[in-house]
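This report refers to the structure that appears directly beneath it.
Only one protein chain is missing from this complex, and each of the others stays in its spot.
Chain lettering (A, B and C) follows the sequence in which the chains are written, and residue indices restart at 1 in each chain.
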Amino acid sequence: MNPSGLPPLASLPGPQIRAVHDELHGDLLELSMGPHHPSTHGVFRMVVTLDGETVVKLKPVFGYLHRNHEKIAEGASYLGSMPYTDRLDYLCSMTNNWSYALAVERLAGQAVSERAEYVRVILAELTRLLNHTCLAGFLLQDGGASGTPLMYAFREREKILDLFESLSGSRMMCNYQRFGGCRADPSPAWLDSARALVDGYGRFLDEYEALLTGNEILMARTQGIGRLSPQLAVSAGVTGPMLRAAGVGYDIRKVDGYGFYPRFTFRVPIGADGDTYDRYMVRILEMRESIGILRQALRDIPAGPILDPKAKQRGLRPKAGEVYSRIEGPKGEIGFFLISDGGPNPYRYRVRPPSLINLTILEDMCLGQSIADSVVILGSVDIVLGEVDR
Amino acid sequence: MLGTGLLQGLAVTARNFLGSFYDRRRFVTTQYPEQRTALPEAYRNFPFLVCESADDPMGTLRCVACQICEKECPPQCIYIEKSKDKKPDANGKPQIYPAVFDIDTAVCMSCQICVEVCPFDAIKMDQVFELAATDRFGALLMDRHALAKPNSYFQSIHPTEAGEVDSRLLAARLAAEEKARTAAAAKAAPKPAAPKPPAAPSAEAPKPSPPLA
Amino acid sequence: METTEQIRERILASLPGAQVSLVTNPGLAAQHSLLLGAAHALQAALLLRDDAALRLDFCSNVTGVDWPEREVSEADPTAPGGKVKRVVPGFLEVVYHLYSVALGHGPLVVRMRTANRSDQVTLPSLTPVWRSCEFQEREVFDLFGVVFAGHPDLRRILMWDEFKDHPMRKDYVEPDDFEWEPTPHGDVLERARRHYPAPARPAKEPAP
Partner (left out) sequence: MSAGPTDAHLLERAPFLLRDWLTHALPEPLRWFANTLIAIAAILAIFGTLFALLTLVERKVLGRVQNRPGPNRTGWFGILQPVADGIKMLTKEDIVPRAADPLLHFLAPVALLGFSVLTFAVIPYGRDLVAVRLDAGVLYFFAAGSATELSIFMAGWSSNNKYALVAAMRALAQLISYELPLLLSAVPVVLAAGTLSAPDIVESQGGFTWGFVPHWHVFTPWGAAAFLVFFISALSESNRSPFDLPEAESELIAGHLTEYSGFKYALFFMAEYFGMCSLCGMAVTLFLGGWQAPLAALEFIPSYAWFALKLCALLLVFIWIRATLPRLRMDQLTRFAWKFLVPLALVNLAASAFWSLSFGWAGPMQALRWAIGIALAVGPFVLLGRRLGAGIGPRTYRYA
């Protein structure tokens, strides 16, 4: 009855480590880490039960940032939800925009111009660079490095944000994609500065890796820590670099081939052990692939309109129906499920938040590890609370 | 292994330490109040209302209180009350004007949707970001007097966009004048059965602007 | 991947007596879905996951939809005026989007519906089949009020534990507990007046 090798029903959450607590071993210590804690990446709480320093139980608690994004969007027009998607995963507004625009385009049957597709790929890959760079910095911060990797990451991130700002007018809340294209046309000068950035990024990654990848302390802290089996990863809906680090080569850019990704050659790095080090390294390698995609896209980008002037933005009333559409965001599968009843605002609007779903197996990964590792494991999951809580 | 990775890391930080003394790329901080980075032209912060003349901002607002932006604003930070009377606009046409036009910048999320939906090019994004105030409520709730800024200011912060807007408005005005002339000529002509000229945009409602490039 | 209709027949072949019906999607995306009856949902889900041709091992998205009671008018020649008004009872719906990582296909949309929106809101949990449902079903429970039987840890997830009501339902009424702040909006000001009848706070009315 279980040919796919997936975990049977017995592998449900629950403490898998039996904690010994008698007179010799003493009591268990329950520690509420968060919501105000330096390493929970925002207002996130982990109720951790410790046996010494070993985690025997861990329950994530969130919702502190909950604003019912979905309810707000159901009361807003289709266009009016676009700026709210910026605020889900506020590191990756461009990919959130794209995913939402793609969902509405599929719902309303709107075609996208060729130049806009290229610009979307460029921006999505820049977002991936930005997100993964920051993640490596945050991960090392969680591992106790005094901010140096993080500051180097932010130094490079700033360059990407400058590009976003000069194109969309805002550094993080870009609100850039529109149904049927993009809002502003990148100038030749913008494309040139993007090329310059992409050309310099490989050098930065080399320096970054010299600082981190060969570091014995980093290896000792991450290798063999927080292992995730491919079966559990797939069953738990883990997506993105985390899934690939667990050894499953599933990349929506390849599987769905949305946008113009089939036109570009790139490889999908996969890990073997599914531990924290693999999650870190897969992201580093993905950045190198992203640089390749960016080179191709910036070389091939055609001239033409960026947005179909007839494409309806305001007062869009898609035909009644529903759509689920997803893209490969930097954190995983970011999808939008929309139901239209023919009205000016969606009847049902749902975000599939990769950060939240990747957290499902946090306890499984942390059990039996030390409390210091649980922080690093959380860092390697790569969550943004704006998206977890919505 | 055996600490070589650690030494490699130490070499990287040492390079950055030394580099920070002579290499601008390794010393990226801008000392903000004294030094300022140039804002990109596309930079946007909060909306403002465009008026034609700096001397009479209230009299020359482009806004005709159509309330589209109020309806479209996702966080609903715009509040408009229409005027009871009409004032002549830049073309001399009598128009409704906003008796109240408030934007609560504490609520505004700088999304620029009001700009995109405005068919009259009357609301644009400002670049002033130093808005810190001690009064949490009053100072962040901007009325139409605080919001009105002349077209020349718009030209200075977004030259490309303003150039396009101005040429579009000029074309619309010329077309309107042309239409008026044709209409006058048609009225003057003895035969009223003359075919109507091809639909020209009327002065009251220029064509909705294409999304901003 | 097989069409939704073929998958339906595949389920019916293995689970005779199961209630599986096709829900067509009139939209342009044409993602049709299967409506599973609650009684056989768990077996059907296991079948979808483990069937060698389907292997839908990845449950991507789980969400709820609230369909409140609504009135429709139907043509009825016997009734006066030729039309009759009929009340369609409301229900809560849970939608699952399934993909196959092993075979790279998807999505298959699976739905389940509760009997009504008030007391019969229990559906079987599919968390035993796909672990990814764990948090998402909790979210549906939290925001829509669908009770998942067999869920290992059914608690509120985004709202706090003491919270009453389910905010994503269409008839949810926001609590009247806002903090005073000056606003240009007339209706909010009106509500403020109800909350703070006297000049309890130094209200600075915006200039009209």
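What we mean here is this: contacts are C-beta pairs under 8 Å (C-beta built on N, C-alpha and C of every residue); 3 or more make two chains touch, one makes a residue touch a chain.
Bear in mind that the values here come from a model prediction, so they are computed numbers and not experimental data.
Note that the undisplayed chain, when the full complex is considered, contacts A, B.
When you scan A:163, A:197, A:211 or A:338 for touch with the missing chain, the hit is A:211. The chain not shown here is touched by just one of A:249, A:305 or A:344, and that residue is A:249. Remark: the omitted chain is touched by one listed residue; of A:134, A:270, A:291 or A:351 this is A:270. Among A:65, A:140, A:297 or A:334, only A:140 touches the chain that is left out of the view. Residues of chain A in contact with the chain left out of this view: 29, 31, 33, 37-39, 50, 53, 140-148, 151-152, 155, 211, 213-221, 223-224, 244, 249-251, 254, 267-273, 277-278, 281-282, 285, 370-375. By the touch rule set out above, chain B reaches the unshown chain at residues 1-3, 6, 9-10, 12-14, 16-17, 20-21, 26-29, 31.
Please note the rule applied: only the chains that are shown with their structure count from here on.
Of all chain pairs, the one joined by the greatest number of contacting C-beta pairs is A-C. Most remote chain with respect to chain B, judged by CA-atom centres, is C.
Centroids built from CA atoms put chain C at 25 Å from chain A.
Averaging C-alpha coordinates per chain places the centre of chain B 40 Å away from that of chain C.
For chain A, the set of residues that touch two or more other chains is empty.
Here chain A touches chain C in the complex through residues 1-4, 6-7, 9, 11-14, 62-63, 66, 68, 70-71, 106-109, 232, 234-239, 248, 250, 255, 318-326, 333, 335, 337, 339-340, 347-348, 350, 352, 356-357, 359-361, 389-390, going by the rule given at the top.
Touching chain B in their complex are the following residues of chain A: 76-77, 79-84, 86-87, 148, 152, 155, 158, 162, 165-170, 173, 175, 178, 183-185, 207, 210-219, 306-307, 309, 313-314. Chain C meets chain A in the complex at residues 25-31, 46, 49-50, 52, 55, 57-61, 63, 65, 95, 97, 101-102, 104, 107, 109, 127-128, 130-136, 139, 143, 152-153, 156-160, 167-168, 172.
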